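Coming up: chain A.
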Amino acid sequence: MAITGLFLISFLIVHLLGNLQLLDLSVEGQEKFNAYAKFMTSFPLIKIISYVLYISILFHAIDGIVLVMQNRKARPERYKSWKPNTNSIWASRNMGLLGTIILAFIIMHMGQFWYQMHWGDIGVDSEGNKNLAAVVIKTYQDGSAGLIFVLLYVISMAAIAFHLWHGFASAFQTFGLNHKRYTPVIKKVGYGISVIIPLAYAIIPVYILMAKN
Partner candidate 1 sequence: MKLDSKIPEGPLETKWQNHKANIRLVNPANKRNIDVIVVGTGLAGSSAAASLAEMGYNVKAFCFQDSPRRAHSIAAQGGINAAKNYQNDGDSVYRLFYDTIKGGDYRSREANVYRLAEVSANIIDQAVAQGVPFAREYGGTLDNRSFGGVQVSRTFYAKGQTGQQLLLGAYSALSRQISKGKVKMYNRHEMLDVVLVDGKARGIIARNLVTGEIQRHGAHAVVIASGGYGNVFFLSTNAMGSNGSAAWKAHKKGALFANPCFTQIHPTCIPVSGDHQSKLTLMSESLRNDGRIWVPKDRKDAEAIRAGKLKPTDLPEEKRDYYLERRYPSFGNLVPRDVASRAAKERCDEGYGVNQTGEAVYLDFAAAIERYGKTEANVKGIDNPSAAKIKELGTAVVEAKYGNLFAMYEKIVDDNPYETPMMIYPAVHYTMGGIWVDYNLMTTVPGMFALGEANFSDHGANRLGASALMQGLADGYFVIPYTIGEYLADEIRTGAIDTNHAAFEEAEKEVRGTIDKLMNAKGDSSVDHYHKRLGNIMWNKCGMARNAQGLQEAIKEIRELREEFWQNVRIPGGANEMNPELDKAMRVADFMELGELMCKDALEREESCGGHFREEFQTEEGEALRRDEDYAFVSSWKYTGDAGNAELVKEELVFENVELKTRSYK
Partner candidate 2 sequence: MDLKLKIWRQANQNTKGELKDYAIKNVSADSSFLEMMDQLNEELITKGEEPVVFDHDCREGICGMCSLHINGEPHGPQNATTTCQLHMRKFKDGDTIYIEPWRSRAFPVIKDLSVDRNAFDRIIEAGGYVSVNTSGNTLDANAMPVPKADADEAFNSATCIGCGACVAACPNASAMLFVSAKVSQLSLLPQGKVEAKDRVLNMVNQMDLEGFGNCSNVGACAEECPKEISLENIARMNREYLGASLASSK
């Protein structure tokens, strides 16, 4: 979980840097984004990394499901009175739930954009690149459906925030990297990442929706 988790976090950062280009909704900006999308789907090294990414997501999800199932079996009879908030945070105890939300989001997200980019008939821009930017803008500006997708997006980012709140520092603990001096720093970095990254992501569709008029 820890290896794939940390790798997925690194992906989140790279993906975010690409997506932030969508904050420039001018024609040039959209074309720049489309060129970037083309590069990301055709450059061989990136393609290899993307396969590693798919496997990581799958492994992370399957491993997570197996763990949750095993852990449930470890306590067949539940407590009638159970006050876990006194000893741990909600996110730590609900990584499975958060992960499920995130997985659902990833499936939807890939259906909306990744599938369209690879196999959809989405037209090309003036540079001849597939016009992914137009698909994105349409998704989040399209009538009431756009609003729903933006909401789903924001909720999913919140799930990622909680997931990372626990997950980042937890990965270091799993690797055995716990140190009186460094662990507090790791935790702070983790909290920072878990707030900033999902927030930055969430700004993009909200901005696109708001730019509708």
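Candidate entries met the following condition: all candidates are chains of the complex that A comes from, given by their letters.
Note that contacts are C-beta pairs under 8 Å (C-beta built on N, C-alpha and C of every residue); 3 or more make two chains touch, one makes a residue touch a chain; residues count from 1.
Everything quoted here is computed from the prediction, not taken from an experiment.
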Inset, instruction - Name the candidate, out of 1 or 2, that touches chain A somewhere in the complex. - result: 2
Legend entry - Footprint of candidate 2 on chain A - complex, ascending: 1, 67, 70-71, 73-84, 86-88, 92-93, 95, 166, 169-170, 173-178, 180
